[in-house]
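Okay, so here's the structure we're looking at.
A single protein chain has been omitted from the complex, and every remaining protein chain is retained in its original position.
Labels run A and B following the written order; every chain starts at residue 1.
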Amino acid sequence: MSSITNRLSDLGIQLPDPPAPVASYVPARVTGNHLFVSGQLPFMDGQLIATGPIPSSTTIEEGGIAARACGVNALAVANDALGQDLNRIRSVLRVGVFVQSDGRFDAQPKVANGVSDLMIAVFGDAGRHVRAAVGVNALPLDASVEVEFLFEID
Amino acid sequence: MSSITNRLSDLGIQLPDPPAPVASYVPARVTGNHLFVSGQLPFMDGQLIATGPIPSSTTIEEGGIAARACGVNALAVANDALGQDLNRIRSVLRVGVFVQSDGRFDAQPKVANGVSDLMIAVFGDAGRHVRAAVGVNALPLDASVEVEFLFEID
Partner (left out) sequence: MSSITNRLSDLGIQLPDPPAPVASYVPARVTGNHLFVSGQLPFMDGQLIATGPIPSSTTIEEGGIAARACGVNALAVANDALGQDLNRIRSVLRVGVFVQSDGRFDAQPKVANGVSDLMIAVFGDAGRHVRAAVGVNALPLDASVEVEFLFEID
């Protein structure tokens, strides 16, 4: 894997300060070769960029951008947990995507691609992960998307 | 464990071609002794066999059959990921079951038993797993059930 920091730079991504958890838990935990990252919300510059259900309050396209923002925040959290060395990430194993959805909205995969495509852009083939993407009727702070992550690390 | 292929045959189960992911992710990832399988939908012969919420659009019994179909697809995915050797599966560790539900529908466990009972039928005691079964108001492609899996492998 080439330098992830360079890859992020090529993608025009500047890692934010890792968002603080909104409650009594930690943003990341390492166990063996695995790094778990808590459910991330689509914060950008301290504000949620997408709230309410998709598609009535947020479009599918905006939802995808929000899912990507969750991914950027996860990378910031991972970077912090790994001593500022994202090259320790060997692969992305799993992402769990919860999409705030109107009843029977059925394009969660399109929304979730926002974060999946980011992981592939950043990590190449090592970014290809398993995924569960589902709809839910409510999320913390009324966010439109929440995404949790499991990385494989050195 | 006796030959899983024989067990499937005894159960009258013929593995389909593994369903292609409906978006930017992979169907399976191996890490150490673990095999993760992405959220599976109840496809059979390329068609979803159950759509809409339970019980208004799909009965509990049909939901159980749909959950079982998710399990058959997961076995097809696992078989493919393990070089056509399901005997490498040492046990089923966890299944996560998302049931598209009308508000306050409360029999998700009955629906989820469709896939849990399949795993026990196929793998015997090694098929006994932990489970989280929950209701959701929306799923990809309007499927009535989505199930993700974690297997322990040799």
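Note that contacts are C-beta pairs under 8 Å (C-beta built on N, C-alpha and C of every residue); 3 or more make two chains touch, one makes a residue touch a chain.
Model, not experiment: these values are computed from the prediction.
**Student:** Would you mind spotting which of A:Val72, A:Leu139 or A:Ile153 touches the chain that isn't drawn?
**Tutor:** A:Leu139
**Student:** For the chain left out of this view, which of B:Ser38, B:Thr58, B:Asn79 or B:Ser101 touches it?
**Tutor:** From the options B:Ser38, B:Thr58, B:Asn79 or B:Ser101, the contact with the absent chain belongs to B:Ser101.
**Student:** Tell me which stretches of chain A touch the chain missing from the display.
**Tutor:** 21-29, 31-32, 36-39, 52-53, 96, 98, 136-143, 146, 148
**Student:** By the contact definition given up top, give the residues of chain B that touch the hidden chain.
**Tutor:** 32-34, 91, 93-95, 99, 101-110, 112-113, 116-117, 120, 128-137, 152
To be clear about the criterion, only the chains that are shown with their structure count from here on.
**Student:** Can you work out the whole-Å distance between the CA centroids of chain A and chain B?
**Tutor:** 25
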